[in-house]
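First the structure, which I've put down as structure tokens, then a few questions once you've had a look.
One chain of protein is taken out of this complex; the other chains stay put.
Labels A and B are assigned to the chains in the order they are written; within every chain, residues are numbered from 1.
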Amino acid sequence: MSTNETGFGCPLPIGRHSRVLLAHGGGGQLTSQLLEQLFIPAFRNDALAERHDGARLSMGGATVAFSTDSFVVRPLFFAGGDIGTLAVNGTVNDLAMCGARPQYLSCGFIIEEGLALEVLERVVDSMRLAAAAAGVALVTGDTKVVDRGKGDGLYINTAGIGLIEHGLVVAPSSVRAGDLIILSGDIGRHGMAVMAAREGLEFESAIESDCAPVAAPVLDLLEAGVEVHCLRDLTRGGLASALVEIAEASRLQLAIDETAVAVRDDVRGACEILGFDPMYVANEGRFIALVPETGADLAMRVLARHEVSRAAVLIGRVGAAPEGLVTLRSRIGATRVVDRLSGEQLPRIC
Amino acid sequence: MKFIDEYRDGDAAAGFARALARITTRPWTLMEVCGGQTHAIVKFGVDELLPKGVTLVHGPGCPVCVTPLELIEKALIIASRPEVTFCSFGDMLRVPGLSTDLLSVKAAGADVRIVYSPLDAVELARTLPDREVVFFAVGFETTAPANAMAVFQAARHQLANFSMLVSHVLVPPAMEALLSAEGSRVQGFLAAGHVCTVMGFTEYEPLAAKYKVPIVVTGFEPLDILQGVYMCVKQLEGGRAEVENQYARAVRRQGNVPAQQLVRQMFEVVPRKWRGVGEIPASGLGLRAEYRRFDAEVRFDLENTHADEPPECLSGLIMQGRMKPHECPAFGTSCTPEHPLGATMVSSEGACAAYYRYRRVRVDTVSTGN
Partner (left out) sequence: MCLAIPGRIVTIDGVDPMLRSGKVDFAGIQKRVNLSYVPEARVGDYVLVHVGFAISTVDESEAAQVFEYLKAMGDLTEIEEPPS
């Protein structure tokens, strides 16, 4: 068996995938590669360069936020929500992360031939309720049907616009060393709720997706005068990916304390069985807020007034160096670097 | 979570760290055999709590990492067949073969499914009689009882459409190969706690005696690892070389007898190639003749298919404990989890992946400001 000890050439690596993998949509390293190497260079402009959840734009004197999101979740229905609730809240939350008041959504349906109309009706009803709860109107849309076998049942895209009524630039570029990092609640519920419903990995659980609109607490923060520097909702890729994105975009260091991050017992149980790290599990109703230290107390009080952010906690602080890194102090007191995942987490045995 | 959280207690961890510092008078190099232990060490930063002189090197304890390239190639051939539903644990999906991996093959349209248990694959075979269901039976002794039960149930249900691609490896022969290799600098072992849960630890007694190395059966939580290291160092400092059991809440000396019995009934000991290490005699498990009809290599006529390991990947040296991931020039540059050169970078257990995910930048260059 040759184990080369005398030096070696670095061969061309296997990757530079010629085909798109599931991992390219996972919110981790490969998604980032696709963005950096394909999309951003192709459409180059200032708004894209911010690399934030939504674009902050000036139009005729007003400042608006504009965002889009597509929903391909399988199964379509899971504890605590469905693809419809996700579709509305996902875009509502992206707009909220720009510090905007979400107002109007568009919606595109791509439906697989053969989908039961009753399923579509349930999804649309969920969307109606979610839009009402979030205070947004669905004002335009589109419907396409694809051949049987080409769809997974149903895909939905939503896009949204909202008004930015304050003068702050809520984006990674506003983050400063010394800022504190607030997490709006416990993590991991959505990803594990979906996992529990997925064939082959079934387990009985009471875990429900945390899918919810978060615009209300965010707008309240802004109205209360908290100088919010940055917001990011935690979706696929989890808390870890959101932190890494902000660290990289702001070129600052984010230092997190593991013991401060709350994970419900049953979510932990589900993660342990499958070998998942809750830091990377998807959420749909959680966000992080980076605020100056002086504003943290007020921010926590404001967040406590809203059900969805009642359990908000301080999880860390922004430092100047090392640039672009997220560090985590583990519960046994040692420190490690938190990176993006490469690809999605897969259940493991080892 | 009971029987997990207690063993992640920070104060107790600090207590072990202090005790270790007190008894360590010389440098010692220990190997933790199991990838799950490597994962925990890097994730919780256990090695940061060790005194300067105590070094942990990472052993070949990842069945994913040691599965020979040849077997990955066979898996890819089988999975690509249109009539096959290929079932695997998630760990194997990103392990690189010569030019591709199971995840990419899935992306190209193959019916590759992740299962949690081998019995899920058996169930699929029952519910999909028109498909050839193949299960990738990878693992150390820990997983052998589950795989044995899968074959047992397939036989009992007389399933004609179920087979297993077997890549089982055994730990003690690998440890012996490591110990007898020239240049081995390992002075003590933390043996794999879950392997020993099944097999017990009598097999390690002759190894400890012959090679004069302490072997401590160790669990997977930070306190387990710290206590295991402490017990090992204590032996080394005292000039002893015995087998001790740190993981007594799970491991008994004789192991799990009913599990061992079913494994012996379905499998026999065979020579196996280990990726990055080479062929080790009597180091694996293969299906017995009377169950050979469930052997996917036979069913798909791949027994004579061979593939050679590429020389560039140094994961062999890493698995033998002779190099640390960040010492490999390819680490983090041409070899990353997105484009791995070898299985140690892909496997969630692999030393390189654990380092990449939780370390990448050396933490002593990080100012944590804490």
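We adopt the following convention: a residue touches a chain if its C-beta (ideal position, glycine included) is under 8 Å from a C-beta of that chain, and two chains touch if they have at least 3 such contacts.
Bear in mind the structure is a predicted one, so any value in this text is a computation, not a measurement.
Colleague: Just list which of the chains on display the missing one touches.
Modeller: When the full complex is considered, the omitted chain touches A, B.
Colleague: I'm checking contacts with the chain that's been left out. Which of B:195, B:216, B:302 or B:352 qualifies?
Modeller: B:195
Colleague: Decide which residue listed in A:275, A:295, A:316 or A:333 touches the omitted chain of the complex.
Modeller: A:275
Colleague: For the chain not shown, which residue from B:6, B:237 or B:327 touches it across the whole complex?
Modeller: Checking the options B:6, B:237 or B:327, the one contacting the hidden chain is B:6.
Colleague: In the whole complex, not just what's shown, which of B:251, B:280, B:302 or B:352 touches the removed chain?
Modeller: Only one listed residue reaches the unshown chain, and that is B:251.
Colleague: If you put the missing chain back, which residues of chain A would it touch?
Modeller: 196, 202-207, 264-266, 268-270, 272-273, 275, 348-350
Colleague: Tell me, which residues in chain B touch the chain that this view leaves out?
Modeller: So the residues of chain B touching the unseen chain are 1-7, 9, 11-12, 15-16, 18-19, 33-36, 61, 63, 89, 116-120, 139-143, 145-146, 149, 152-153, 171, 192, 194-195, 197-198, 223-224, 227, 246, 248-252, 256, 258-259, 262, 349.
Going forward, only the chains that are shown with their structure count from here on.
Colleague: Please report how many Å separate the Cα centroid of chain A from that of chain B, as a whole number.
Modeller: About 33 Å separates the centre of chain A from that of chain B.
Colleague: Tell me, which parts of chain B touch chain A in their complex?
Modeller: Counting only chain B, the residues touching chain A are 1, 4, 8-10, 13-14, 35-36, 42-49, 62-64, 89-91, 93-94, 96, 99-101, 103-104, 106-108, 113-116, 120, 139, 143, 222, 273, 276-279, 309-312, 314, 316-317, 320, 329-330, 333-341, 347-349, 356-361, 363, 365-370.
Colleague: So in the complex, which bits of chain A are touching chain B?
Modeller: 1-5, 8-11, 13-17, 19-23, 29-30, 33, 200-201, 253, 255, 259, 265, 268-269, 272-275, 277, 317, 319, 321-322, 325, 327, 329-339, 341-343, 346-350
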